[in-house]
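With one protein chain withheld, the remaining protein chains of the complex are depicted in position.
Labels run A and B following the written order; every chain starts at residue 1.
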Amino acid sequence: MLSLTHVTKVFGSVIGVNDVTVELGAGAHGLLGPNGAGKTTLLGLITGQLRPTMGQVRVFGEHPFANPRVLRRIGFCPAADLLERRATPREWVRYLVQLSGFRRDAAAERADRELDRVGLGEAMDRPLSTLSKGMRQRAKLAGAMAHAPDLLVLDEPFDGLDPVARHDLVGLVRRWAVSADTAEVPRTLIVASHLLHEVEALHAGLAVILGGRLVASGTAGEIRDMVDAMPSEIRIRCDTPRRLAELVCSTDGAEGFRFEGDDLLVVATRQPRALAERIASVAVEERLAIEEVAAGDRSLEGIFGRLVRLHRGVGS
Amino acid sequence: MPLHDVGYRPWQGERLGSGSAIGVIALTGIKLAWTSRWLRRMVFFAWSPALVFAMSFFAFEQAIDEGRLTNMRDAARAGRNLDGVGMLGTVLADTLGRTPGHAAGTRAVRREGGPPVDQKVDVAETRRVVWSRLLLAFMRVPQALLLAGVIGLVAPSLVSRDLRAKAWLVYFTRPVGRVEYLLGKAAILGVLVAAITVLPALALWLMGVLVSPSVWVAVDTWDLPLKAVAASVVLAVPTVLLALAYSSATAESRIASFAWFATWAACWIAHSTLTTADMVAAARQAETTVAAGSAQREGRTGSWVEDPFGDLEEDASGVERRSSSSARSSGNGLPRRFRWLAKAAGMDPSIDRWAWLSPYHALGVMQAWIFGIETRPQAVVPSLVSLAIVSLVALIVLLNRIDAPTRV
Partner (left out) sequence: MRNDLPVRLDGVVKRYGSRTVLDGVSLEVTPGVTGLVGPNGAGKSTLVRSILGLVRLVAGSVRVFGLDPALEPRRVRSLLGVVPEDECAVPGLSGVEMVRYAARLCGLPGTESLRRAHEVLDWCDAGQERYRPVETLSVGTRQKVAFAAAIVHDPRMVILDEPTNGLDPLERRAMLGRLVTLARDHGKTVLVSTHVLPDVQSICDRVIVLARGRVRLTGAIDELTRPVTPSHRLEGDGPLADLARLLNARGLPARLADDEDGETGDAGAILIEPPGPARLGLVWQAARDAGVVIRSLEPAHRPLEEVFVQTLRDADAEDATSHGSFLEREESHAAP
């Protein structure tokens, strides 16, 4: 569906995308990275707005750059707010659908249907300038979806929304992604975000981009497994940390101990699972009062932090 | 595999050869130099003389078009001045004013012996001579001076800044040798030379061709652009080497700039002092000769005595007097403001005995030689030798200084 081969995009001496090679199949994908990591550039390359400096971008098997055949099948929702603020959502979406090659009447029909679906049924004739940020965002989404694209690309679609609007829109996008699985033509959703939980909420596969480089991709579970192999720390809070250390020190994989305060033991390990099992069994056998066991960086957030540290060569 | 090559990763791509370092050094150097606003202004300004010369080219082709060349020749031979057409008038007056046998340096004219007086002017031949002289004058005076200025602006910091910032380690811990370093730095200046002398000269020639009645003129004058390039190379090599040698001799670029401009100025002053002294001596001698009743030899300087073309020049005394003696008296034909042109375009047949002393004059002689306007060995050889020695010494200093820090 979509493949990038050693794609690099530079602007002067600034780099946008750095040697990205990735295949994305049908389904939902989250593109995750801090601001300035190169997400928007990557989306620009995929949606044919930018020409790669090096490497090849293929969407539906063709170069997307200035290629109407490909562009017609892509729906893109940019991060920037809509500029044409005097128009109504209906006019705006109709106009976009017409641009994608539909005749006037078909475009009108599709626009109305799509605006209904995103929940702008009542407000579709008010000028965009009078609508709230959440409603404008819905109008943008409708504009990106109305021509029934096979590839939907959303750049920070939930940025700056209040929690309710965010919840609604996440649902909307998730429904599109779910229906993507059942559509006759396999469809792909790409959502760029700098917030992990947004991507997690979409149940999307993950592609993590840092400094223009794709550092990890796969499902969240796959990434967790990979990170498991890396050294990490387990923090155990109990009333007898030194006793616990004595008991655990012979376990394979416990590589270092550190005490913090009176009740906290930090164990460095490369095999967190084995160690966790050992701690559990020791706790039962010796009747230790363990209050808390935390593998500090087991959350996706922690994984992300670990990737950043690896990327920047800080800590090994 | 979900985790891609995070962090450091090897690089296996193909590497370019070590020669590529020259281009890299040159490109980066130009980019850095170009950030100087003064340099951009200078290079921009360096094209203004080309506009003035372009007018002369245009006027010449206009005159040909209107068939006025023969009239002009007759006027010139009658001793009248053609200053109505500016610089061109000066060159034309000299070129056309020559009667057969007046070979003030041009091989072509000498070979053909020249047309009889009543014949029409040979347009093609005249064009060759006039264009060569205009180009020579253009490259010899305004562009050479501008070049000295621009090189003085850029070159002093090229090597000295690297010495100061210890940037030589940037190069010599990598697969870059002294020679690549030197060539790279020289190429920075080479590009400037091209921008200031070669490109405008080629543009002048191209414009001449375009305003001429026929594009076949390009074929007739095919050697002029090549000569312009060759003259620029001759101009570039000693100046670039000398400037870089100064730059490499000190870590303080201001000292290098000072040395550079001081060299040009001091040598120029030495040159004019000695030349004036010669003239005064010659004038005294002339007076005594006049007193002895040999008026024929008036206007000769001492050096002419060994001149193999003395006989030819004797016939041309009319022209000679006008051009060479004008250095002393402003009363005759040549307007004062074009006297530099007469010298620059090689119309002054006297030999500059002290040219080798001053880089500016020596380079001028070499350029005249390349344009085929100065062919007398006793005029060319001293300058050639002097420039060769300067280049060689500069090169030796450079090669020694460039890796000096590594030997401490």
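The definition used in the following text is that a contact is a pair of C-beta atoms (placed from the backbone, for glycine too) under 8 Å apart; a residue touches a chain by one contact, two chains touch by 3 or more.
In this text the structure is predicted, and so the values were computed from the model without any measurement.
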Residue among A:Arg51, A:Arg242 or A:Arg273 that touches the chain left out of view: A:Arg242
Residues from subunit A at the interface with the omitted partner, ascending: 8, 10, 13-15, 18-19, 53-54, 210-213, 242, 246, 249-250, 259, 311-316
Touch residues of subunit B, complete complex, unshown partner: 7-18, 20-21, 24-25, 28, 32, 35, 161-162, 165-177, 403, 406-408
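We take it that only the chains that are shown with their structure count from here on.
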Between subunit A and subunit B, centroid-to-centroid distance (C-alpha), Å: 66
Subunit A residues touching subunit B - in the complex, by the definition given at the top: 213-219, 222-223, 226-227, 307, 310-313
Sites on subunit B touched by subunit A in the complex: 1-8
